[in-house]
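Structure provided below as structure tokens; questions to follow.
Note that this complex is displayed minus one protein chain, with the remaining chains in position.
Presenting subunit A:
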Amino acid sequence: MEYALEVQGLEKHYSGFSLQKVDLALPAGCVLGLVGKNGAGKSTLLNLILDVVKKDAGTVRLFGSEVCGPLQKQDIGVVFDESYFHDFLQPRQISHIMQNIYQNWDQDQFFHYLQQFALPLDKKVKAFSRGMKMKLSIAAALSHRARLLLLDEPTGGLDPVVRDEILDIFADFMLEEDHSILISSHITSDLERIADYIALIDDGRLLLCQEKDQLLERYMLLKGSPEQLAAMDSTQRSALIGLQQGTFGFEAVCDIQNGLPAGDVVCEPGRLEEVLLHFIRGSERGDRQ
């Protein structure tokens, strides 16, 4: 299998936070959704991949090469969580600048996206709203025939209509077999829609990296009464992930490969957000996974 991106043993240590031995792989032609709480390490991971931040250990392979230099970055489109274009620049000028940086810059495609996003060509970026700046960044990332998109909260600050439009554009991007996307997002419904793989990161640790459909088939939501919870033995209880107890019942995620607890507990497929939330809660409490 060919991989667009492979990360092995990636580490970065700050005072107060560490990204610890992250291993993940993005097969070519797939979308990997990276999800986690604020401060979990998603942006740090993306910055390490791009060499924006220097890694303390580990390797990053882009398109099979350990070198992450200008040549490899020709094929990568990047959208950060905020736009870094200077306020004094206009989109037309940004196109001229990018034309002299990216070998495959496609000005017509860039202008096409600007038109689609209703962004004025000759207005300074400082007059743009946050959403407009994000759309500008996305247009730039999609306009140089990239094979890999690295997206850090690309739909943040966008209204639902535009978010839907942008997700359609990402889906169109994926029509090419050798195109891949690594997308970091809080909006799990977006990931549920476009991602093939889900990677969950919490407090600098990668909790899981799995095919989305397999994840949702394997980890089911378990719901029941306090009495049913009390009736479980210690082994069954320790297998529950992210147990949430209330006065009238409990909810947790369980791995059906380990078997289901006996009794009439309700076991049903959960939404991606529900499953991941339980994983995060479980991680905070140190649940076995």
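Just so it is clear, contacts are C-beta pairs under 8 Å (C-beta built on N, C-alpha and C of every residue); 3 or more make two chains touch, one makes a residue touch a chain; residues count from 1.
Assume contacts and distances are computed from a predicted model.
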item: "Bifunctional protein PyrR", "PEP-dependent dihydroxyacetone kinase 2, phosphoryl donor subunit DhaM", "Acyl carrier protein" or "ABC-2 transporter permease" - which is the UniProt name of the missing chain; value: "ABC-2 transporter permease"
item: From A:Leu24, A:Ile76 or A:Ile181, residue that would touch the chain that is not displayed; value: A:Ile76
item: Touch criterion as defined above, residue of A:Phe63, A:Phe85 or A:Phe250 at the omitted chain; value: A:Phe85
item: Where the unshown chain meets subunit A, residue by residue; value: 47, 50-54, 69-74, 76, 78, 80, 82, 84-89, 93, 96-103, 124, 150
